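Removed: one protein chain of the complex. Kept in place: all other protein chains.
All chains are identified by letter, namely A and B, in their written order; residue positions are counted from 1 within each chain.
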Amino acid sequence: MNKDDRDQAVEATSVTKVFNQGKPNEVLALDDVSVAVAQREFLSLIGPSGCGKSTMLRLMAALTHPSEGTVLVNGKPADQARRDRDYGMAFQTAGLFDWRTVSQNVELPLQLMGWSKSDRRRRATEMLDLVRLEGFGGHYPRELSGGMQQRVAIARALSFSPSILFMDEPFGALDEITREHMQTELLRIWDETDTTVVFVTHSIPEAVFLSERVLVMSPRPGRIAAVIPVDLGERNFDTRESTEFFERVTAVRKALRQPDDGTGQLL
Amino acid sequence: MTERLRSVSPPLVVGIGGLLAWELVLGVVQPKGFVLPAPSAILASLIENQAVIVTAVQSTGFVVITGLLFGVTVGVLAALAVSRFRLADETITPLAVAVSAIPIIALAPIFNAWFGLTSPRSNQLVVTLLVFFPIFINTTRGLTDTDPDQIDLMRSYGASRWQITKEVRIPSAMPFFFTALKIAVALAVIAAIVSEYFGGRQDALGPLIVQNAGFARFAAAWAAVLAGSLIGIGLYALARLAERLAMPWQEAVNAGVDD
Partner (left out) sequence: MTATSTSDPAEYAAVTEELRRYERRQAARQAIRRVVVFAVFLVVLAFTYTGYKAFGTAVDDAQTHWPVVGSFLPRSDNLTMPPIPDIILEIAEPPQRGQPKVLGAFVFEAAMFTLREAAIGFFLGALLGIGIAIVLIRSKWLERGVSPYIVASQTIPLIAIAPIVVIWGRTRLDWLPFEWQDWMSVAIIAMYLAFFPVAVNGLRGLQSPRPEAFELMRSYAAKPRQELVKLRLPASMPYIFAALKLAATAAVIGAIVGEISAGVRGGLGRLILEFASRYTTGPERLYVSVLGAAALGIFVFALISLAQRFVRSARLQESEPA
(Lines give C-alpha, C1' and ligand atoms only; values in the text may rest on other atoms or scores of the structure.)
Protein backbone atom coordinates (compact mmCIF):
# COMPACT_ATOMS: atom_id res chain seq x y z
CA MET A 1 0.00 0.00 0.00
CA ASN A 2 1.32 3.38 -0.95
CA LYS A 3 2.25 5.56 1.99
CA ASP A 4 0.42 8.49 0.43
CA ASP A 5 -2.91 6.66 0.44
CA ARG A 6 -3.18 6.54 4.21
CA ASP A 7 -3.95 9.46 6.50
CA GLN A 8 -0.92 11.45 7.44
CA ALA A 9 0.07 10.54 10.98
CA VAL A 10 0.17 14.19 11.97
CA GLU A 11 -1.11 17.17 10.03
CA ALA A 12 -0.66 20.62 11.53
CA THR A 13 -2.06 23.34 9.32
CA SER A 14 -1.29 27.05 9.71
CA VAL A 15 -0.86 26.71 13.43
CA THR A 16 -0.30 29.84 15.46
CA LYS A 17 0.17 29.81 19.23
CA VAL A 18 0.07 32.86 21.44
CA PHE A 19 0.68 32.62 25.20
CA ASN A 20 -0.85 35.04 27.70
CA GLN A 21 -2.99 36.74 25.08
CA GLY A 22 -3.75 40.31 26.05
CA LYS A 23 -1.52 40.35 29.12
CA PRO A 24 1.72 42.27 29.40
CA ASN A 25 3.75 39.08 29.08
CA GLU A 26 2.10 38.04 25.81
CA VAL A 27 4.31 35.84 23.65
CA LEU A 28 3.97 34.65 20.03
CA ALA A 29 5.43 31.17 20.20
CA LEU A 30 4.47 29.81 16.80
CA ASP A 31 3.56 31.76 13.69
CA ASP A 32 1.61 30.06 10.92
CA VAL A 33 3.43 26.74 11.06
CA SER A 34 2.43 23.79 8.93
CA VAL A 35 3.90 20.34 9.46
CA ALA A 36 2.93 17.02 7.92
CA VAL A 37 4.28 13.74 9.24
CA ALA A 38 3.75 10.57 7.22
CA GLN A 39 2.91 7.23 8.81
CA ARG A 40 5.97 5.39 10.10
CA GLU A 41 8.17 8.38 9.40
CA PHE A 42 10.93 9.50 11.78
CA LEU A 43 10.86 13.26 11.87
CA SER A 44 12.98 15.62 13.96
CA LEU A 45 12.24 19.19 15.00
CA ILE A 46 15.32 21.21 15.70
CA GLY A 47 15.87 24.85 16.51
CA PRO A 48 17.39 27.32 18.97
CA SER A 49 16.03 27.61 22.51
CA GLY A 50 12.63 29.18 22.64
CA CYS A 51 11.84 28.56 18.99
CA GLY A 52 8.65 26.75 19.88
CA LYS A 53 9.60 23.19 18.97
CA SER A 54 8.43 21.84 22.33
CA THR A 55 5.25 23.88 21.98
CA MET A 56 4.71 22.35 18.56
CA LEU A 57 5.07 18.89 20.01
CA ARG A 58 2.68 19.61 22.83
CA LEU A 59 0.16 20.95 20.31
CA MET A 60 0.37 17.67 18.44
CA ALA A 61 -0.14 15.84 21.72
CA ALA A 62 -3.18 18.00 22.48
CA LEU A 63 -1.61 19.05 25.77
CA THR A 64 -2.24 22.61 24.67
CA HIS A 65 -4.37 24.12 21.94
CA PRO A 66 -3.52 26.35 18.96
CA SER A 67 -4.65 29.95 18.93
CA GLU A 68 -5.23 29.55 15.23
CA GLY A 69 -5.03 26.64 12.82
CA THR A 70 -5.75 22.94 13.21
CA VAL A 71 -3.89 19.86 14.30
CA LEU A 72 -5.00 16.46 13.04
CA VAL A 73 -3.53 13.24 14.34
CA ASN A 74 -4.34 10.03 12.46
CA GLY A 75 -6.96 11.99 10.60
CA LYS A 76 -8.77 13.06 13.78
CA PRO A 77 -8.61 16.25 15.83
CA ALA A 78 -5.63 16.04 18.17
CA ASP A 79 -7.77 16.01 21.29
CA GLN A 80 -9.72 13.03 20.01
CA ALA A 81 -6.48 11.22 19.25
CA ARG A 82 -5.39 11.90 22.82
CA ARG A 83 -8.60 10.48 24.19
CA ASP A 84 -8.25 7.49 21.91
CA ARG A 85 -4.69 7.11 23.18
CA ASP A 86 -3.17 7.09 19.73
CA TYR A 87 0.23 8.23 20.90
CA GLY A 88 2.84 7.74 23.59
CA MET A 89 5.07 10.46 25.00
CA ALA A 90 8.58 10.73 26.42
CA PHE A 91 10.06 13.84 28.09
CA GLN A 92 13.54 15.04 28.88
CA THR A 93 13.13 14.09 32.51
CA ALA A 94 12.10 10.45 32.41
CA GLY A 95 9.24 11.37 34.69
CA LEU A 96 8.97 7.96 36.29
CA PHE A 97 6.97 7.71 39.49
CA ASP A 98 9.41 7.21 42.36
CA TRP A 99 6.99 5.15 44.34
CA ARG A 100 6.42 2.55 41.62
CA THR A 101 8.83 -0.15 40.54
CA VAL A 102 10.13 -0.14 36.99
CA SER A 103 7.57 -2.71 35.96
CA GLN A 104 4.75 -0.85 37.66
CA ASN A 105 5.81 2.33 35.90
CA VAL A 106 5.57 0.63 32.51
CA GLU A 107 2.18 -0.75 33.51
CA LEU A 108 0.80 2.66 34.48
CA PRO A 109 -1.01 3.50 31.21
CA LEU A 110 -2.25 -0.08 30.94
CA GLN A 111 -3.67 0.14 34.43
CA LEU A 112 -5.49 3.31 33.52
CA MET A 113 -6.91 1.58 30.47
CA GLY A 114 -8.21 -1.26 32.57
CA TRP A 115 -5.99 -4.09 31.45
CA SER A 116 -6.00 -7.18 33.63
CA LYS A 117 -3.07 -7.74 35.96
CA SER A 118 -1.70 -10.72 34.06
CA ASP A 119 -1.96 -8.93 30.70
CA ARG A 120 -0.22 -5.90 32.16
CA ARG A 121 2.57 -7.96 33.64
CA ARG A 122 3.12 -9.79 30.41
CA ARG A 123 3.21 -6.62 28.32
CA ALA A 124 5.52 -4.88 30.78
CA THR A 125 7.97 -7.76 30.58
CA GLU A 126 7.81 -7.65 26.78
CA MET A 127 8.47 -3.93 26.71
CA LEU A 128 11.35 -4.16 29.14
CA ASP A 129 12.83 -6.84 26.94
CA LEU A 130 12.37 -4.57 23.94
CA VAL A 131 14.40 -1.81 25.60
CA ARG A 132 16.98 -4.33 26.83
CA LEU A 133 16.13 -4.01 30.52
CA GLU A 134 15.12 -7.59 31.21
CA GLY A 135 15.25 -8.44 34.89
CA PHE A 136 15.02 -4.88 36.15
CA GLY A 137 11.27 -4.91 36.61
CA GLY A 138 11.48 -5.07 40.39
CA HIS A 139 13.85 -2.16 40.85
CA TYR A 140 12.88 1.36 41.80
CA PRO A 141 13.68 4.27 39.46
CA ARG A 142 16.15 5.84 41.83
CA GLU A 143 18.29 2.73 41.60
CA LEU A 144 18.70 3.15 37.85
CA SER A 145 21.04 5.34 35.85
CA GLY A 146 19.69 8.19 33.71
CA GLY A 147 19.95 6.22 30.50
CA MET A 148 18.15 3.28 32.01
CA GLN A 149 15.38 5.50 33.33
CA GLN A 150 14.88 6.92 29.85
CA ARG A 151 14.62 3.43 28.49
CA VAL A 152 11.92 2.69 31.02
CA ALA A 153 10.14 5.86 29.92
CA ILE A 154 10.27 4.66 26.32
CA ALA A 155 9.01 1.24 27.33
CA ARG A 156 6.15 2.94 29.14
CA ALA A 157 5.38 5.16 26.15
CA LEU A 158 5.16 2.17 23.83
CA SER A 159 3.46 -0.20 26.25
CA PHE A 160 0.04 0.20 24.69
CA SER A 161 1.40 0.04 21.14
CA PRO A 162 0.48 3.52 19.99
CA SER A 163 1.04 4.27 16.35
CA ILE A 164 2.81 7.53 17.18
CA LEU A 165 5.58 8.45 19.60
CA PHE A 166 6.18 12.07 20.61
CA MET A 167 9.59 12.66 22.18
CA ASP A 168 10.73 15.95 23.69
CA GLU A 169 14.54 15.93 24.01
CA PRO A 170 14.47 12.58 25.80
CA PHE A 171 18.24 12.16 25.65
CA GLY A 172 19.04 15.75 26.58
CA ALA A 173 20.12 14.94 30.10
CA LEU A 174 22.38 12.04 29.14
CA ASP A 175 26.10 12.00 28.50
CA GLU A 176 27.31 11.76 24.93
CA ILE A 177 28.29 8.10 25.04
CA THR A 178 25.01 6.93 26.54
CA ARG A 179 23.24 9.25 24.14
CA GLU A 180 24.70 7.67 21.02
CA HIS A 181 23.91 4.24 22.38
CA MET A 182 20.32 5.25 23.09
CA GLN A 183 19.95 6.66 19.58
CA THR A 184 20.87 3.31 18.08
CA GLU A 185 18.47 1.59 20.46
CA LEU A 186 15.67 3.98 19.55
CA LEU A 187 16.14 3.32 15.86
CA ARG A 188 16.03 -0.40 16.49
CA ILE A 189 12.83 -0.05 18.48
CA TRP A 190 11.35 2.19 15.79
CA ASP A 191 12.15 -0.39 13.20
CA GLU A 192 10.70 -3.26 15.23
CA THR A 193 7.46 -1.50 16.17
CA ASP A 194 6.44 0.36 13.01
CA THR A 195 5.81 3.56 14.96
CA THR A 196 5.76 7.12 13.69
CA VAL A 197 8.21 9.23 15.68
CA VAL A 198 8.22 13.00 16.09
CA PHE A 199 11.44 13.88 17.87
CA VAL A 200 12.40 17.27 19.29
CA THR A 201 16.08 17.92 19.89
CA HIS A 202 18.82 20.49 20.31
CA SER A 203 21.49 18.32 18.85
CA ILE A 204 22.23 18.48 15.13
CA PRO A 205 24.08 15.16 14.88
CA GLU A 206 21.26 13.51 16.80
CA ALA A 207 18.62 14.89 14.47
CA VAL A 208 20.55 13.83 11.39
CA PHE A 209 21.39 10.37 12.72
CA LEU A 210 17.85 9.53 13.69
CA SER A 211 15.60 11.08 11.06
CA GLU A 212 14.41 10.83 7.53
CA ARG A 213 13.56 14.49 7.56
CA VAL A 214 14.77 17.32 9.77
CA LEU A 215 12.52 20.34 10.26
CA VAL A 216 14.61 23.38 11.12
CA MET A 217 12.75 26.04 13.08
CA SER A 218 13.59 29.71 13.32
CA PRO A 219 13.95 31.62 16.58
CA ARG A 220 10.82 33.03 18.18
CA PRO A 221 8.31 33.45 16.73
CA GLY A 222 8.70 29.88 15.52
CA ARG A 223 8.37 29.16 11.85
CA ILE A 224 9.68 26.37 9.68
CA ALA A 225 12.92 27.76 8.27
CA ALA A 226 13.90 24.74 6.26
CA VAL A 227 13.14 21.07 5.68
CA ILE A 228 16.28 18.98 5.27
CA PRO A 229 15.81 15.47 3.88
CA VAL A 230 18.26 12.91 5.22
CA ASP A 231 18.90 9.88 3.08
CA LEU A 232 21.64 7.90 4.75
CA GLY A 233 20.11 4.46 4.46
CA GLU A 234 20.61 1.90 7.19
CA ARG A 235 22.28 3.49 10.21
CA ASN A 236 25.20 1.78 11.88
CA PHE A 237 28.41 2.56 13.77
CA ASP A 238 30.12 3.91 10.71
CA THR A 239 27.30 6.24 9.75
CA ARG A 240 28.44 8.98 12.14
CA GLU A 241 31.85 9.01 10.54
CA SER A 242 30.76 9.07 6.91
CA THR A 243 31.14 12.06 4.63
CA GLU A 244 27.46 12.00 3.73
CA PHE A 245 26.58 12.30 7.42
CA PHE A 246 28.90 15.23 7.86
CA GLU A 247 27.47 16.88 4.79
CA ARG A 248 23.90 16.59 6.09
CA VAL A 249 24.95 17.92 9.48
CA THR A 250 26.49 20.90 7.75
CA ALA A 251 23.30 21.42 5.76
CA VAL A 252 21.24 21.52 8.93
CA ARG A 253 23.72 23.80 10.64
CA LYS A 254 23.61 26.20 7.71
CA ALA A 255 19.83 26.22 7.80
CA LEU A 256 19.92 27.06 11.49
CA ARG A 257 22.18 29.98 10.88
CA GLN A 258 20.33 31.45 7.93
CA PRO A 259 17.91 34.33 8.44
CA ASP A 260 14.36 33.19 8.22
CA ASP A 261 12.52 33.89 5.02
CA GLY A 262 9.58 31.71 5.94
CA THR A 263 9.32 29.83 2.67
CA GLY A 264 10.65 26.49 3.99
CA GLN A 265 13.22 26.31 1.27
CA LEU A 266 14.78 22.97 0.61
CA LEU A 267 18.52 22.53 0.32
CA MET B 1 -5.98 45.09 40.49
CA THR B 2 -8.14 42.29 39.15
CA GLU B 3 -5.53 39.80 40.31
CA ARG B 4 -5.81 40.96 43.88
CA LEU B 5 -9.59 41.02 43.68
CA ARG B 6 -9.60 37.51 42.34
CA SER B 7 -7.46 36.26 45.16
CA VAL B 8 -9.52 37.97 47.84
CA SER B 9 -13.03 37.24 46.60
CA PRO B 10 -13.30 33.48 47.27
CA PRO B 11 -12.52 33.79 50.99
CA LEU B 12 -14.83 36.79 51.18
CA VAL B 13 -17.65 34.91 49.52
CA VAL B 14 -17.16 31.85 51.68
CA GLY B 15 -16.84 33.97 54.81
CA ILE B 16 -19.87 36.13 54.20
CA GLY B 17 -21.86 33.13 53.11
CA GLY B 18 -20.86 31.28 56.27
CA LEU B 19 -21.78 34.18 58.52
CA LEU B 20 -25.15 34.59 56.88
CA ALA B 21 -25.87 30.88 57.15
CA TRP B 22 -24.89 30.97 60.83
CA GLU B 23 -27.24 33.90 61.54
CA LEU B 24 -30.08 32.27 59.68
CA VAL B 25 -29.73 28.88 61.28
CA LEU B 26 -29.66 30.33 64.77
CA GLY B 27 -32.52 32.67 63.95
CA VAL B 28 -34.64 29.74 62.86
CA VAL B 29 -33.62 27.11 65.37
CA GLN B 30 -33.27 29.43 68.39
CA PRO B 31 -31.95 27.00 70.96
CA LYS B 32 -32.15 28.24 74.51
CA GLY B 33 -28.87 29.40 76.00
CA PHE B 34 -26.97 27.81 73.15
CA VAL B 35 -23.25 28.01 73.67
CA LEU B 36 -22.59 29.44 70.22
CA PRO B 37 -24.60 32.65 69.82
CA ALA B 38 -25.37 34.42 66.56
CA PRO B 39 -22.77 36.71 64.97
CA SER B 40 -24.95 39.71 65.60
CA ALA B 41 -25.06 38.94 69.31
CA ILE B 42 -21.31 38.54 69.47
CA LEU B 43 -20.75 41.81 67.64
CA ALA B 44 -23.15 43.58 69.97
CA SER B 45 -21.34 42.24 73.00
CA LEU B 46 -18.02 43.29 71.51
CA ILE B 47 -19.20 46.86 71.21
CA GLU B 48 -20.85 46.85 74.60
CA ASN B 49 -17.78 45.58 76.43
CA GLN B 50 -15.20 47.38 74.37
CA ALA B 51 -13.45 49.04 77.32
CA VAL B 52 -12.77 45.76 79.09
CA ILE B 53 -11.83 44.06 75.87
CA VAL B 54 -9.41 46.76 74.84
CA THR B 55 -7.57 46.44 78.16
CA ALA B 56 -7.52 42.69 77.78
CA VAL B 57 -6.18 42.97 74.25
CA GLN B 58 -3.41 45.19 75.49
CA SER B 59 -2.45 42.77 78.24
CA THR B 60 -2.50 39.70 76.07
CA GLY B 61 -1.04 41.56 73.12
CA PHE B 62 1.89 42.60 75.25
CA VAL B 63 2.57 38.99 76.19
CA VAL B 64 2.22 37.84 72.60
CA ILE B 65 4.48 40.47 71.09
CA THR B 66 7.23 40.21 73.68
CA GLY B 67 7.13 36.43 73.55
CA LEU B 68 7.28 36.52 69.74
CA LEU B 69 10.19 38.94 69.66
CA PHE B 70 12.16 36.96 72.17
CA GLY B 71 11.39 33.57 70.68
CA VAL B 72 12.19 34.70 67.14
CA THR B 73 15.44 36.36 68.16
CA VAL B 74 16.71 33.41 70.15
CA GLY B 75 15.52 31.01 67.48
CA VAL B 76 17.27 32.82 64.65
CA LEU B 77 20.51 33.30 66.60
CA ALA B 78 20.51 29.66 67.61
CA ALA B 79 19.88 28.66 63.99
CA LEU B 80 22.78 30.80 62.80
CA ALA B 81 25.03 29.30 65.45
CA VAL B 82 24.02 25.72 64.78
CA SER B 83 24.16 25.97 61.01
CA ARG B 84 27.79 26.96 61.20
CA PHE B 85 28.81 23.54 62.43
CA ARG B 86 27.47 20.56 60.58
CA LEU B 87 28.05 18.32 63.57
CA ALA B 88 26.01 20.65 65.74
CA ASP B 89 23.19 20.60 63.22
CA GLU B 90 23.14 16.82 63.13
CA THR B 91 22.92 16.45 66.88
CA ILE B 92 20.99 19.50 68.00
CA THR B 93 18.29 19.78 65.38
CA PRO B 94 16.86 16.28 65.89
CA LEU B 95 16.99 17.00 69.62
CA ALA B 96 15.01 20.20 69.11
CA VAL B 97 12.46 18.31 67.05
CA ALA B 98 12.05 15.72 69.80
CA VAL B 99 11.82 18.31 72.57
CA SER B 100 9.20 20.22 70.60
CA ALA B 101 6.97 17.18 71.06
CA ILE B 102 6.62 18.08 74.73
CA PRO B 103 3.34 19.83 75.48
CA ILE B 104 4.81 23.15 76.59
CA ILE B 105 1.49 24.32 77.88
CA ALA B 106 1.66 21.62 80.55
CA LEU B 107 4.66 23.46 81.96
CA ALA B 108 2.56 26.55 82.59
CA PRO B 109 1.68 25.67 86.21
CA ILE B 110 5.35 25.21 87.00
CA PHE B 111 6.20 28.54 85.46
CA ASN B 112 3.45 30.13 87.51
CA ALA B 113 5.07 28.78 90.63
CA TRP B 114 8.41 30.15 89.51
CA PHE B 115 7.34 33.64 88.69
CA GLY B 116 4.24 34.18 90.74
CA LEU B 117 0.63 33.59 89.84
CA THR B 118 -0.13 37.05 88.55
CA SER B 119 3.13 37.79 86.80
CA PRO B 120 3.06 37.81 83.01
CA ARG B 121 6.54 36.29 82.90
CA SER B 122 5.19 32.75 82.93
CA ASN B 123 2.95 33.51 79.94
CA GLN B 124 5.82 35.16 78.11
CA LEU B 125 8.01 32.16 78.74
CA VAL B 126 5.37 29.81 77.36
CA VAL B 127 5.00 31.91 74.23
CA THR B 128 8.75 32.23 73.82
CA LEU B 129 9.25 28.50 74.02
CA LEU B 130 6.42 27.74 71.64
CA VAL B 131 7.71 30.27 69.13
CA PHE B 132 11.34 29.24 69.48
CA PHE B 133 11.01 25.70 68.21
CA PRO B 134 9.43 26.13 64.78
CA ILE B 135 11.59 29.19 64.09
CA PHE B 136 14.77 27.41 65.10
CA ILE B 137 14.04 24.16 63.29
CA ASN B 138 12.87 25.74 60.05
CA THR B 139 15.52 28.44 59.90
CA THR B 140 18.26 25.90 60.51
CA ARG B 141 16.94 23.81 57.67
CA GLY B 142 16.87 26.85 55.44
CA LEU B 143 20.41 27.85 56.31
CA THR B 144 21.83 24.39 55.74
CA ASP B 145 19.72 23.33 52.78
CA THR B 146 21.57 25.49 50.30
CA ASP B 147 22.62 24.70 46.77
CA PRO B 148 26.23 23.43 46.94
CA ASP B 149 26.91 24.94 43.54
CA GLN B 150 26.10 28.38 44.85
CA ILE B 151 28.44 27.90 47.78
CA ASP B 152 31.21 26.74 45.48
CA LEU B 153 30.67 29.78 43.32
CA MET B 154 31.14 32.08 46.29
CA ARG B 155 34.24 30.16 47.33
CA SER B 156 35.67 30.62 43.86
CA TYR B 157 35.27 34.35 44.43
CA GLY B 158 37.34 34.04 47.60
CA ALA B 159 34.33 35.04 49.71
CA SER B 160 34.67 34.90 53.49
CA ARG B 161 32.49 32.66 55.59
CA TRP B 162 30.36 35.56 56.68
CA GLN B 163 29.93 36.75 53.10
CA ILE B 164 28.75 33.32 52.08
CA THR B 165 26.30 33.33 54.94
CA LYS B 166 25.06 36.78 54.07
CA GLU B 167 24.78 36.36 50.30
CA VAL B 168 23.68 32.76 49.96
CA ARG B 169 22.52 31.11 53.16
CA ILE B 170 20.40 33.88 54.60
CA PRO B 171 18.46 34.66 51.40
CA SER B 172 17.77 30.99 50.77
CA ALA B 173 16.71 30.54 54.39
CA MET B 174 14.17 33.32 54.23
CA PRO B 175 11.25 31.32 52.78
CA PHE B 176 11.74 28.76 55.54
CA PHE B 177 11.93 31.48 58.16
CA PHE B 178 8.77 33.19 57.04
CA THR B 179 6.84 29.95 56.87
CA ALA B 180 7.84 29.32 60.47
CA LEU B 181 7.03 32.91 61.43
CA LYS B 182 3.49 32.60 60.19
CA ILE B 183 3.04 29.39 62.15
CA ALA B 184 4.62 30.99 65.21
CA VAL B 185 2.29 33.96 65.11
CA ALA B 186 -0.81 31.80 65.29
CA LEU B 187 0.73 29.65 68.00
CA ALA B 188 1.78 32.68 70.02
CA VAL B 189 -1.72 34.05 70.32
CA ILE B 190 -3.28 30.77 71.38
CA ALA B 191 -0.40 29.99 73.70
CA ALA B 192 -0.79 33.34 75.40
CA ILE B 193 -4.52 32.95 75.90
CA VAL B 194 -4.41 29.34 77.05
CA SER B 195 -1.51 30.00 79.43
CA GLU B 196 -3.47 32.87 80.91
CA TYR B 197 -5.98 30.30 82.00
CA PHE B 198 -3.37 28.93 84.41
CA GLY B 199 -2.11 32.26 85.64
CA GLY B 200 -0.86 35.65 84.68
CA ARG B 201 -2.41 39.10 84.58
CA GLN B 202 -6.07 38.83 85.45
CA ASP B 203 -7.20 41.59 83.11
CA ALA B 204 -6.04 39.65 80.01
CA LEU B 205 -8.13 37.85 77.41
CA GLY B 206 -7.72 34.35 78.86
CA PRO B 207 -9.35 35.07 82.22
CA LEU B 208 -11.93 37.24 80.47
CA ILE B 209 -13.04 34.35 78.25
CA VAL B 210 -13.13 31.85 81.08
CA GLN B 211 -15.02 34.10 83.48
CA ASN B 212 -17.64 35.02 80.93
CA ALA B 213 -18.08 31.40 79.94
CA GLY B 214 -18.38 30.46 83.57
CA PHE B 215 -21.24 32.93 84.01
CA ALA B 216 -22.91 31.65 80.82
CA ARG B 217 -22.33 35.01 79.15
CA PHE B 218 -21.42 33.27 75.94
CA ALA B 219 -21.74 36.22 73.61
CA ALA B 220 -19.23 38.11 75.74
CA ALA B 221 -16.92 35.11 75.89
CA TRP B 222 -16.96 34.79 72.12
CA ALA B 223 -16.46 38.50 71.73
CA ALA B 224 -13.23 38.11 73.69
CA VAL B 225 -12.28 35.12 71.54
CA LEU B 226 -12.92 37.22 68.45
CA ALA B 227 -10.68 39.93 69.83
CA GLY B 228 -7.95 37.36 70.30
CA SER B 229 -8.40 36.13 66.74
CA LEU B 230 -8.10 39.68 65.51
CA ILE B 231 -4.74 40.01 67.24
CA GLY B 232 -3.65 36.85 65.49
CA ILE B 233 -4.90 37.99 62.11
CA GLY B 234 -3.29 41.38 62.52
CA LEU B 235 0.06 39.88 63.40
CA TYR B 236 -0.25 37.39 60.56
CA ALA B 237 -0.84 40.24 58.14
CA LEU B 238 2.23 42.00 59.52
CA ALA B 239 4.24 38.84 59.04
CA ARG B 240 3.07 38.60 55.43
CA LEU B 241 3.97 42.22 54.87
CA ALA B 242 7.41 41.64 56.29
CA GLU B 243 7.71 38.59 54.04
CA ARG B 244 6.83 40.59 50.96
CA LEU B 245 9.28 43.33 51.86
CA ALA B 246 12.09 40.94 52.66
CA MET B 247 11.65 38.73 49.63
CA PRO B 248 10.63 40.85 46.64
CA TRP B 249 11.82 38.14 44.32
CA GLN B 250 9.34 35.62 45.64
CA GLU B 251 6.38 37.65 44.43
CA ALA B 252 7.77 37.56 40.91
CA VAL B 253 7.77 33.78 41.08
CA ASN B 254 4.20 33.67 42.29
CA ALA B 255 2.98 36.12 39.66
CA GLY B 256 4.56 34.13 36.84
CA VAL B 257 3.13 32.56 33.73
CA ASP B 258 -0.33 31.34 34.49
CA ASP B 259 -0.87 29.12 31.45
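Note that contacts are C-beta pairs under 8 Å (C-beta built on N, C-alpha and C of every residue); 3 or more make two chains touch, one makes a residue touch a chain.
It should be emphasised that the depicted structure is a prediction, and the values quoted were computed from it without experimental measurement.
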Among the chains presented, those that the missing one touches: A, B
Residue, one of B:Gln58, B:Gln150, B:Ser172 or B:Ser229, that touches the chain absent here: B:Ser229
Contact with the hidden chain (one of B:Leu153, B:Ile170 or B:Ile190): B:Ile190
Absent-chain contact - pick from A:His139, A:Arg188, A:His202 or A:Arg240: A:His139
Hidden-chain contact residue, picked from the options A:Phe42, A:Tyr87 or A:Trp190: A:Tyr87
Residues of chain B (touch criterion as defined above) contacting the omitted chain: 7, 10-11, 13-15, 18, 35-36, 91-92, 94-95, 97-103, 105-107, 109-116, 119, 121, 186, 189-190, 193-194, 197-198, 206, 209-210, 213, 221-222, 225, 228-229, 232-233, 236
Chain not shown, touching residues in chain A: 58, 61, 63, 82-85, 87-89, 91, 93, 95, 97, 99-101, 103, 108-109, 111-113, 121, 132, 134-140, 142-146, 148-149
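We take it that only the chains that are shown with their structure count from here on.
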Cα-centroid distance, chain A relative to chain B, in whole angstrom: 51
